[in-house]
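Below: the structure, in structure tokens.
A protein chain is absent from this complex, but the other protein chains hold their places.
Coming up: subunit A.
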Amino acid sequence: MAYLTDRKRAMGLGSAKSGTAHFWAMKVSSVALLILIPLFVFTFGSALGGTYEEIIAYYSRPFPAIVAALTLIVGFKHFNDGVQVLIEDYVDGLSQKVAIILMTCLSYGAAAVGVFAIARIAL
């Protein structure tokens, strides 16, 4: 350790490695959600509380179904990017890696289940 130069010791440990793509991905999904969230809140909100037949009829229409599917896809991607930073801030070592993998599987899994269900209702 004593023979290690300062430069060698510091190389690769800085903060500026690969954050730009992650940052930009969150910007893109957040702007997309600014459009999708109001549309989803008011379509889903007005449907919620209806009977089974009403819900099936409502989500057989293209607009509410596409808005709901897009919101789940973009929303869970945005969540996944955000929860990754949360885990990186508060969890270290192996648990950090395990937690990020689990939350990524959950995010993509939930989005896939939601999109499948909406497609099945709509088609």
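Simple rule for what comes next: contacts are C-beta pairs under 8 Å (C-beta built on N, C-alpha and C of every residue); 3 or more make two chains touch, one makes a residue touch a chain; residues count from 1.
Basically, contacts and distances are computed from a predicted model.
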item: Undisplayed chain, where the name is taken from the UniProt record, one of "Ferrous iron transport protein B", "ABC transporter permease subunit", "Succinate dehydrogenase cytochrome b556 subunit" or "Acetyl-CoA decarbonylase/synthase complex subunit delta"; value: "Succinate dehydrogenase cytochrome b556 subunit"
item: Residue among A:G14, A:G49 or A:P62 touching the omitted chain; value: A:G49
item: Absent-chain interface as seen on subunit A, which is shown; value: 2, 4-6, 27, 30-31, 33-34, 37, 41-42, 44-46, 48-49, 52, 55-56, 59, 68, 72, 75-76, 79, 82-83, 86, 110-111, 113-114, 116-118, 120-121
